[in-house]
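The block underneath contains the structure these notes are about, expressed in structure tokens.
A protein chain is absent from this complex, but the other protein chains hold their places.
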Amino acid sequence: MFYHDSKLQYPVTVQTPAPRFARLLQQAIGGVEGEIRVCLQYLFQAFGARGPVKYRDLLMETGTEEISHIQMLATAVALNLEGAPASEQEAAAAHNPVVAAVMGGMDPRQYLSAGMAALPSDANGVPFDASHVYASGNLVADMYANVTAEATGRVLACRLLELTDDPGMKDMLRFLIARDTMHQQQWLAVIEELGGAQANLPIPNSFDVSEEIREVSYDFVSTGLDGVPIPEGRWSSGPSLDGLGEFRVRKASPLGDKPQLAPPMPQGYAQVQQMAGADGTRQDQTIRTAPDSDQS
Amino acid sequence: MFYHDSKLQYPVTVQTPAPRFARLLQQAIGGVEGEIRVCLQYLFQAFGARGPVKYRDLLMETGTEEISHIQMLATAVALNLEGAPASEQEAAAAHNPVVAAVMGGMDPRQYLSAGMAALPSDANGVPFDASHVYASGNLVADMYANVTAEATGRVLACRLLELTDDPGMKDMLRFLIARDTMHQQQWLAVIEELGGAQANLPIPNSFDVSEEIREVSYDFVSTGLDGVPIPEGRWSSGPSLDGLGEFRVRKASPLGDKPQLAPPMPQGYAQVQQMAGADGTRQDQTIRTAPDSDQS
Amino acid sequence: MFYHDSKLQYPVTVQTPAPRFARLLQQAIGGVEGEIRVCLQYLFQAFGARGPVKYRDLLMETGTEEISHIQMLATAVALNLEGAPASEQEAAAAHNPVVAAVMGGMDPRQYLSAGMAALPSDANGVPFDASHVYASGNLVADMYANVTAEATGRVLACRLLELTDDPGMKDMLRFLIARDTMHQQQWLAVIEELGGAQANLPIPNSFDVSEEIREVSYDFVSTGLDGVPIPEGRWSSGPSLDGLGEFRVRKASPLGDKPQLAPPMPQGYAQVQQMAGADGTRQDQTIRTAPDSDQS
Amino acid sequence: MFYHDSKLQYPVTVQTPAPRFARLLQQAIGGVEGEIRVCLQYLFQAFGARGPVKYRDLLMETGTEEISHIQMLATAVALNLEGAPASEQEAAAAHNPVVAAVMGGMDPRQYLSAGMAALPSDANGVPFDASHVYASGNLVADMYANVTAEATGRVLACRLLELTDDPGMKDMLRFLIARDTMHQQQWLAVIEELGGAQANLPIPNSFDVSEEIREVSYDFVSTGLDGVPIPEGRWSSGPSLDGLGEFRVRKASPLGDKPQLAPPMPQGYAQVQQMAGADGTRQDQTIRTAPDSDQS
Amino acid sequence: MFYHDSKLQYPVTVQTPAPRFARLLQQAIGGVEGEIRVCLQYLFQAFGARGPVKYRDLLMETGTEEISHIQMLATAVALNLEGAPASEQEAAAAHNPVVAAVMGGMDPRQYLSAGMAALPSDANGVPFDASHVYASGNLVADMYANVTAEATGRVLACRLLELTDDPGMKDMLRFLIARDTMHQQQWLAVIEELGGAQANLPIPNSFDVSEEIREVSYDFVSTGLDGVPIPEGRWSSGPSLDGLGEFRVRKASPLGDKPQLAPPMPQGYAQVQQMAGADGTRQDQTIRTAPDSDQS
Partner (left out) sequence: MFYHDSKLQYPVTVQTPAPRFARLLQQAIGGVEGEIRVCLQYLFQAFGARGPVKYRDLLMETGTEEISHIQMLATAVALNLEGAPASEQEAAAAHNPVVAAVMGGMDPRQYLSAGMAALPSDANGVPFDASHVYASGNLVADMYANVTAEATGRVLACRLLELTDDPGMKDMLRFLIARDTMHQQQWLAVIEELGGAQANLPIPNSFDVSEEIREVSYDFVSTGLDGVPIPEGRWSSGPSLDGLGEFRVRKASPLGDKPQLAPPMPQGYAQVQQMAGADGTRQDQTIRTAPDSDQS
């Protein structure tokens, strides 16, 4: 069950409102790297968690923290929209700051749809879509998904920091960057506690690897044509990371044949020519009959 | 530049067509864990790769391989739709196998929209959406995204293997599972080659960590109320994974104040009551004026 | 800022797991009438609230409650997926309950993508999309949006109640229905407190109505052809609900002319025939020139 | 059945084309507050209407009117794109007005995809998505959805009016604002005719309220922690709006227990560590077996 | 401007309600081959039509007809949901026809969200998305888009006809199939009237073809590797369809070089290793500095 108090997790101040920066902040709210995504991702992982309860608890802890981050960023957007200072205005529109701001690059829906507030959308105005909430039921797969989210999230926050000179915004972003630092490590720490890559690969480790086609389990398949140099590295030779094999290089070549599908079945309503011989010659147009009586 | 030959990477055969299994295979084609996603993800990472060229080459190699996997799975779907055997049919519809199959659980659009073939959609018929193509420009963030994709992809393939008894389908899935085994390790091997977690954390490692609010960089923030036990583990004490700090636990409490937004600006067209005092009492309805002359 | 404890707002039990009912419950989680939507809607309205602070506080209170409802429903889904009892199984698949359940109507992604847990999607597997989060910045418009959400939400919960005999599920739904009863009234109570329909219409009431074309502000426009009876009621005669006019009926007829657009500009790359005269005769194909030298 | 004539419902003229305003008008066409939405919403409510036929007729009347509004706005967009006057042009691009307009903030797809015409998308170019068409089968729920649509629609039109000085555009918007005034009241008039809130609450009123958990039907649940003031108002005390109870305040506290999910089933392919004891210690890695013979 | 009367364009009757067929009909309403799409497509092409007015008029005529088709299909869905006859019911659920129908394959949202009526979605419940509305501003491109829509629409209607034995449904579909017959030809007739393929190719014919790289304008590029037979036909030799060249075969080979992107710029926050030399060796970790003082 969830609760709230009336304060922010960290101070959010804006010295000079910047409507166009408000658009960019949307990426950290409703973008694929943003806070709605991690919030729902951690909570859904927690709600469906099976197995040791402490990982469920861990996910609940941080999923709840992320709601507070959404709140911080939405507050930051609203504050950036409070007035459009002169530096944002084009000369022609200077008599009407709303016109200047909307015309000059802000997300128009922050005004048109929200009355100068945040939307649950990204920096291009594309609404958040919950297909990005990864919760596979496999703890280690989910931890890697979470590391990914926090890695792209911290990259995003660093880029946003480049785009503002406002002391309040910089301070807020520096806090969020620090939290991403922790969250990246937090999810990797779970993997380490579970034995690290060696104990957990391949994911899922509950599948008996002898059931897979072991011939190709450690082959780096090169699809480059002759003359294309094969990129060599840790993945092309030496022991595999799961300790169960040796990496090697295999030049791509087909193991299968040309696919052979059956002809179209009548109910599929292909063209009659598709139902004819392989040479593509058309059969008689017996199906598309000319009715005798319908045109008088 | 890209080329093809006319064969499959690995044999795809179906002994007993199963239209409902054809629906499930869609998840591996157009689902978030599926092959269209990894194909486009690796190719877009390659197309935008900056820095050492061998990682670009590596992404091109495997991105190209994934196109062949889409082809294998699409072929598998088409073969599973070639005839609906008796075991798939309900008694009431036995005279018309198409009716039986469509009514009995297959993806109706595999018939209605594709004439018994695969769609670029997931097992619920939701079309693939390229927002799932992660290509951040940060190599290690992208590698973790790739590990995630291959981890959830292998989990998916294992689950699909549970749902079929067809020898051809099992063989195909065992091949794909093995390739996922390799691909998981391949992307982790890049991280290892780059120095592992310690050298790469926090991601991006090109941001000077002293710029972040270091006070909270290694704090596990517990949002649980009093009485909720704090989940302890590798993340709650001991050295941080980047070697730059110590994990510790911080009980959540607000560092900020209650957010204070400005009143609605007139152009925002809030209700007049919102523009009144903080006690919520309405001001005079001066704005919504009653016109004198409009009803004659 | 947000917090949690480790318990559920209300007990969630399932006596007889029903995987197909688990699919239906998804509508209450990730459907347009569902809990993710109201949760984000109330929170975004709160985060962007301008004007009297008590309405912001009110939205925070209930937005937080809705997170607990998501948790309850996600738990209900997971419990319904724990085992597939005999009554769910078809004879042909009885040896494998997972096969039976997935083939027999459940959301396949609850297994394939989530390992037997809830998804942030609707009953057809369509992911939640945050475009449904209405937060307009106009308090009364938002209250009506909230009433709508709770009205369709309660209708949905009543329909779900029809589809289960499980005592635990019925109990949970009866709780959620009761909460929807309250929430409907809660948002209407805000409108009442603000003066009711008369004081608030038309929304926004901060726009001077004399600026609109008052000739048509209370006209019921009938678009039916001659012979189609005009539906009469409270809306076709008598005083308007805002107290500023009289309803009347106006038979639809155009006040404007036929729209006249300019010809295509050359940079638009219409066909040359579109750039010709209004009679549709083609002009000389001067633009599509036959090159002299490119084919040798 | 539907018909048309060749004229517009109301004149649409543009004195000074403004390509960037054409972008903003898109919100009124394909946005969630826009005309495609209300058009389809009223028509689908009509097509599925059950019960007294006059409400079906009413919905048909206004659903048809909204098609004419789409036409007006699409015409307005096209006219705004006919030439890019000097005031829209940046100096550097003045030699090519198309370049200037597209680069300077208009929706690039109005040119790239539509050749200077309207799209069925919102002001950010996000295509209209019919999930916003609410037609629940419950008349009063639908009426509230319609009031919401017209309330947000009128707010939008007022905001658009702020962003243009063009006399033709202002005239068109003032007409649309007036129609929204009527439509808001029209749908509320249906509710009034049906007995008003008291007769219709809770929605649906065809569900026997004694079936719900009446203990909580009129409780305002406060999720704020101690120290957070409870927002008081019409919703926290006094008779309920349906006349069936008394509002009161309940401090949030869990009525349920900690959720307990079963361990992962083997077919779910969780990690083996998830299948181990509650302390998180890993069991022997018996499943991930090292094959003897696959690497030669 | 638009009008309606109270009748259907063609009779819609259902002898034996079939809830599962109601799901399939959704594809013809809200699917990419469906009626909402053609309705909006023709109307948006009309609203933005530039050039000879008769094509605009033609589009208005048929766009309006399609609204009547949506109405017919939505009515058909509603009638198919009126009672679930015994043949649709499974034995175990026979006491509750709603349960039987929803559990047995119908679109659950037709009940849960619409109370037994049509949705603006496809047969998998995916909402219609207006990105499918093609209106390019080029008349011939649009006519081909319209032919495509009517071709896939008629294929769909034929497939639906296979899936029902109901006389009323068959009659309705035979009417819609006939209308699609006309509409296919209607749009092709426009192209014929404009001079046919020869006069209109390449589309747009207002672009001076000598501006393109004529070397490759009639080359069939074969991307097959050696040994893959080149498919020969009308496209591989002989005069081009625009009369301006000769088809020929060109074996794919790169005309460009390996792409060379610049190194990551510092503000992009790639990993520091990406900013190092082309050999992939890491540079010193000078950026990720260890702070001295933040951990006490």
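Here the chain labels run A, B, C, D and E in written order, and each chain numbers its own residues starting at 1.
Basically, a residue touches a chain if its C-beta (ideal position, glycine included) is under 8 Å from a C-beta of that chain, and two chains touch if they have at least 3 such contacts.
Predicted model only: the values in this text are computed from it and were never measured.
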Chains still shown that are in contact with the chain withheld from the display: A, B, C, D, E
Residue in contact with the excluded chain [from E:140, E:169, E:199 or E:272]: E:140
Candidate in contact with the missing chain, chosen from B:27, B:64, B:80 or B:152: B:64
Touching residues (missing chain, whole complex) on chain B: 1-9, 30, 36, 40, 43-44, 47-48, 50, 57, 60-61, 64-65, 67-68, 70-71, 74-75, 78, 113-121, 127-131, 133, 135-138
Residue ranges of chain A at the interface with the undisplayed chain: 20, 23-24, 27, 31-33, 87, 105, 122-126, 152, 155-156, 159-160, 162-163, 223-225, 227-229, 252-254, 256, 259, 261-264, 266, 268-280, 282, 285, 287-291, 294-295
Missing-partner contacts on chain E, residue numbers: 3, 5-12, 32-33, 54-55, 57-58, 60-62, 64-65, 68, 71-72, 75, 78-79, 82-83, 98, 111, 115-116, 126, 129, 131-132, 134, 136-138, 140-141, 144-145, 147-148, 150-152, 154-155, 158, 161, 171, 174-175, 177-182, 184-186, 188-190, 192-193, 197, 201-204, 207, 209, 211-225, 228-235, 240-242, 247, 252, 254-259, 261-262, 264-265, 267-270
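Everything below uses one rule, namely that only the chains that are shown with their structure count from here on.
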Each chain counted as touching chain A and chain C at once: B, D, E
Set of chains whose contacts include both chain D and chain C: A, B, E
Chain copies touching (chain A, chain B) - same or different residues, decided at half shared: same
Chain C and chain E: spacing of chain centres that average the CA atoms, whole Å: 24
Residue numbers of chain D (touch at least two other chains): 3, 5-9, 32-33, 57, 60-61, 64-65, 68, 71, 75, 78, 115-116, 126, 129, 131, 136-138, 152, 155, 158-159, 162, 223-225, 228-229, 233, 252, 254, 256, 259, 261-262, 264, 267-270, 280
